[in-house]
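Here the complex is missing one protein chain, while the rest keep their positions.
Chain IDs A, B and C follow the sequence of writing; residue 1 opens each chain.
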Amino acid sequence: MLNKKKIFNDPIYGFISIVSDLIYDIIETSEFQRLRRIKQTGLADYVYPGANHTRFHHALGAMHLMSRALDNLREKGHNITNQEYEASLIAILLHDVGHGPFSHTLEHSLLNGVSHEIVSLRMMEVLTKKFDNRLDMAIHIFTNTYPRPFFHQLVSSQLDIDRLDYLKRDSFFTGVSEGSIGADRIIKLFDVVDEQMVVEEKGIYSVENFLSARRLMYWQVYLHKTGIAADEMLKNILKRAKQLAKSGASLPPAGGLDYFVHNQVNEKELTQENVLAKFTSLDDYDVWAAVKQWSTANDKVMAYLCTNLLNRRLYKIKLGNHPFNEQHEELSQRLLTQGIKRADLPYYISSGSISNAAYMAHNQKIRLLKKDGQVVDIEKTADLPNIKAMSKIVTKYYLCWPNDLTLPAN
Amino acid sequence: MLNKKKIFNDPIYGFISIVSDLIYDIIETSEFQRLRRIKQTGLADYVYPGANHTRFHHALGAMHLMSRALDNLREKGHNITNQEYEASLIAILLHDVGHGPFSHTLEHSLLNGVSHEIVSLRMMEVLTKKFDNRLDMAIHIFTNTYPRPFFHQLVSSQLDIDRLDYLKRDSFFTGVSEGSIGADRIIKLFDVVDEQMVVEEKGIYSVENFLSARRLMYWQVYLHKTGIAADEMLKNILKRAKQLAKSGASLPPAGGLDYFVHNQVNEKELTQENVLAKFTSLDDYDVWAAVKQWSTANDKVMAYLCTNLLNRRLYKIKLGNHPFNEQHEELSQRLLTQGIKRADLPYYISSGSISNAAYMAHNQKIRLLKKDGQVVDIEKTADLPNIKAMSKIVTKYYLCWPNDLTLPAN
Amino acid sequence: MLNKKKIFNDPIYGFISIVSDLIYDIIETSEFQRLRRIKQTGLADYVYPGANHTRFHHALGAMHLMSRALDNLREKGHNITNQEYEASLIAILLHDVGHGPFSHTLEHSLLNGVSHEIVSLRMMEVLTKKFDNRLDMAIHIFTNTYPRPFFHQLVSSQLDIDRLDYLKRDSFFTGVSEGSIGADRIIKLFDVVDEQMVVEEKGIYSVENFLSARRLMYWQVYLHKTGIAADEMLKNILKRAKQLAKSGASLPPAGGLDYFVHNQVNEKELTQENVLAKFTSLDDYDVWAAVKQWSTANDKVMAYLCTNLLNRRLYKIKLGNHPFNEQHEELSQRLLTQGIKRADLPYYISSGSISNAAYMAHNQKIRLLKKDGQVVDIEKTADLPNIKAMSKIVTKYYLCWPNDLTLPAN
Partner (left out) sequence: MLNKKKIFNDPIYGFISIVSDLIYDIIETSEFQRLRRIKQTGLADYVYPGANHTRFHHALGAMHLMSRALDNLREKGHNITNQEYEASLIAILLHDVGHGPFSHTLEHSLLNGVSHEIVSLRMMEVLTKKFDNRLDMAIHIFTNTYPRPFFHQLVSSQLDIDRLDYLKRDSFFTGVSEGSIGADRIIKLFDVVDEQMVVEEKGIYSVENFLSARRLMYWQVYLHKTGIAADEMLKNILKRAKQLAKSGASLPPAGGLDYFVHNQVNEKELTQENVLAKFTSLDDYDVWAAVKQWSTANDKVMAYLCTNLLNRRLYKIKLGNHPFNEQHEELSQRLLTQGIKRADLPYYISSGSISNAAYMAHNQKIRLLKKDGQVVDIEKTADLPNIKAMSKIVTKYYLCWPNDLTLPAN
């Protein structure tokens, strides 16, 4: 029996229970509590006003689904020790703990070339020290160095618990009902063969639906064009701040963010505990507070970007199958005529590309367990021609420009 | 203002309002009320115990979605007269009124070569007489002889209101959550160009999700193998009854069903109002009552089929990509050895094929309205490779055999 | 591990698992399978077209909630043996197995003074014989003769698993969202003190909400006036059938129902296995088939009742706080003038009363477990004045009369 009982309300799953004291204590750490202040989908609430859910809730939800997946595997006769059980829950609970403010949006704006997974690992290492190495097995699972690979695959693969929760959760809070998936059913159909994760063959349509739903969520939510415009604006704000800092220009103070504006933080710096601590003290609130402060900056570019982001007067944006080189050039000319300096153009006009594939045929495959015990890769199934079709990487180009300008015809 | 106010509770849409007195009166007819006694998905409740919803509710639900679709088109500036509005609602309300007991399952067992659409039309003709020809425009819309084709396309096409409601409804009541679709969003994106229905381009992912969900519902629900086994059993019961009737053997009385057991009813007979009336007095209750009566028949085959269907001791069934000729033959031999007569074999062993394509590329296409006003067929969209993939017709073969026999290895 | 794996889809709980082979086998019996053909809420689908859910699904759902309740009690440290666990599931699974066609509506029309609980018990006794007495503990729990009373209280009390499921289920399928309750939360807060069921004190508002929701469901669904009118009509049909049978008049055959029309079946007769078997072969389909047959009866009263019920031309009905004696009398006079025989009046005019109390203060109370370990009756809680208020029995009187007559002013 637990000493520290606790249940969390979840509008999606009803109740989420904490199954061990160690997990309770991890949730109580400031490292984990800060996830309450980091939104799961960055600025997506500018498109879907319900999307205010946090990394904190996603982490709990994923942990909940993990426990159901493991219960199911045990019912199917697989031996999973209590230690493995707890370690898997911790691994999924902390898989995203390294996310900084605005999650993916600022992933490359605050740190230099350090993915959130690396930060998660650093933070797990700090936590395992704090808890007498009791997170070590979770770290092995997270880094795929644990001898039974299916645990890692549940945490991270093309059909993992992480994705099951975030699709359900993001679909729920955005109200994009088409993104909803049959997570319960998929979990019931998980199985393990030779220590590798497989899905029972009768789950193929649920898996196909999962891939299709994920693709839809990418285009409709994660890569929604208005969301991209907002993201570009915020990224440009950080870029400008760093540029101004470098040039010695003064900016209103921005609390904890200032350190990352004035210093380049690479993977190496992050190994210093005090630098990591600075990063892990950041959250969305620091960024919005900075944006509010900087909206009064003397720098015209900065004031422009911050004021417009705050009031949701976002860039206009166009998406297409080809780069918008000519229109980019023409807009630049127009802005130069209006007196914008050439060096400042990238803060007014942004271009780039986004791409997405529902299923990466070259990564580790999703495998089906047939009734006769055979295991096959999912795209080999005769009646799922669209799995193959969904492996195609779709790339789109975008062009962002100021709200008050009209795009020239191309 | 209405004289006859009425709202129906619907667990899916909340409330369904009746918008005109004529529609109220149509719903009150015995022709329409009988749909309360015909399940939407036949014997699917043998697989999904929640699937007890009726044609009655589906018809009301489709009418509700139609009114929202028309409201939306009006908001977009399309002129729809009040008469057209009411006629469209009547057309969708009655589109399935010709369904007999167990809907599709017995569609070819009770009548000879008469589709439910033909019966619906006959019944609409009876009703329009009863209501002073006030259903005439609805009939034109239903038969696609009304000059503005988009009304018909809303009632019947590859992306029609009928499908939007039945997918939502069947998914809701079966609990197969993956079948849920974004009907609201699709309806908001409907538009009309040159009197033809189109979907705004930004709806492509919702349309793709709709096609994918429909395909999933086919394999998971409408063509679920246990459901097919139950269907085969029921169809064989009717076949046996007709055969016994023909051979002069006696059967316990089966109420209204007896007429159709003893007479061949073709499209021609159905033009006689009294025969049509006989058909429209039938519902699921007549069939189950007959099955219960016939379970006590002297005919061993009949008693076998009825008792087993009642107690859900269904045929065993196997699905595959090729016909099961050898196993069929071997099972036949075994049954012959057990004393089953050769002529009775088809009542113990059933085989056949089912097929499904999510999108019929050769039918009238789903058309997208691009931002620049151009209209294109959906499969021409560059980033939807799987629409093409989903056009492939998938065929599967099945073999059904008695519950207490083991299938020989092939 | 189970030999007979099976999961049921449930739109409410997602999936319902079968936890033992014995339970699997009980579900497979014809006694239990027949519940697929008995609607949970009788004729309520005449008011709420979605209310076609069956006793079968309710029984499975209640079993599912029971397993969650027991899991929760085990987590709280209570010792529940595997045998007790299975027996509790069986007891709740079979608690309503004795319901006949149309559940409560015809409870007193087919049998004489035999409640459905008595029939359930008889059927459990038959089943335990069939299964080598393995249902004996379930029977003890059902009849409250098992030494640990909380098991019985979970099956049957003022806050039992039965009610939790039927409120959730009936609310879901009718679409009466206000009837929805926090079953998950209540179950998490169940506890056991001195082998008696209690609820943790912090659950008081959930319990209050449960009582309030139940009261609402009574007035809005179970005792909805249109539903009462339909019920009265059906009960009068059975009464008329019995009367005609007694007087020797001929009626079209009505299959399995005929036995109960021609014979008085009391508790004693029901102890004969063949009579019980006759009863347990009945379901809603027999009744509707009879109504359809009898709608062509020579007896004018019978034809009138059956035709009108079939086509949903129900009695008009009025509810009030006092009996409608004068209006009853005046309507009678009018019908007599129209040539209706005095003896037949009760088939055209029905009156009676219904009553309901959300909480029966004189029955076994709902008990709360306070933080300090004390157990108190719920109505003693200072801040729940309305629990007391809800204990008041509310009685209403109704008068039903033919559809085509206008009620005289009173």
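The definition used in the following text is that a residue touches a chain if its C-beta (ideal position, glycine included) is under 8 Å from a C-beta of that chain, and two chains touch if they have at least 3 such contacts.
Predicted model only: the values in this text are computed from it and were never measured.
Asker: According to the contact rule at the top, which chains on display are touched by the left-out chain?
Answerer: Computed over the complete complex, the missing chain touches A, B, C.
Asker: Using the touch definition from the top, which of A:Gly77, A:Pro253 or A:Gly352 touches the missing chain?
Answerer: For the chain that is not drawn, the touching residue is A:Pro253.
Asker: Among C:Trp219, C:Tyr259 or C:Tyr397, exactly one should touch the missing chain; which is it?
Answerer: Of these options, the touching residue for the absent chain is C:Trp219.
Asker: Of the residues C:Ile181, C:Ile228 or C:Val275, I need the one that contacts the missing chain.
Answerer: Going through C:Ile181, C:Ile228 or C:Val275 one by one, C:Ile181 is the residue touching the chain not shown.
Asker: Using the touch rule from the top, list residues of chain A that touch the missing partner.
Answerer: 8-12, 14, 28, 30, 33, 36-37, 39, 45-46, 48-50, 52-54, 56-57, 60, 172-176, 253, 255-256, 281, 284-286, 288-289, 292-293, 310-312
Asker: Taking the full complex into account, what residues of chain B touch the chain not shown?
Answerer: Spelled out for chain B, the touching residues are 1, 7, 14-15, 75-77, 184-185, 188.
Asker: Going by the touch rule given at the top, which residues of chain C touch the chain that is not shown?
Answerer: 176-178, 180-182, 184-185, 205-206, 208-209, 212-213, 215-216, 219-220, 321, 382-383, 385-386, 388-390, 392, 394, 396
Just so we're on the same page, only the chains that are shown with their structure count from here on.
Asker: Which chain has its Cα centroid closest to the overall Cα centroid?
Answerer: B
Asker: Which chain maximises the distance between its CA centroid and that of chain B?
Answerer: A
Asker: What whole-number Å value describes the gap between the mean CA coordinates of chain A and chain B?
Answerer: So the centroids are 42 Å from each other.
Asker: Please work out the Cα centroid separation of chain A and chain C, and write it as a whole number of Å.
Answerer: 49
Asker: In whole angstrom, how far does the Cα centroid of chain B sit from the Cα centroid of chain C?
Answerer: Between these chains, centre-to-centre, one finds 32 Å.
Asker: Which residues does chain C have that touch at least 2 chains other than itself?
Answerer: 14
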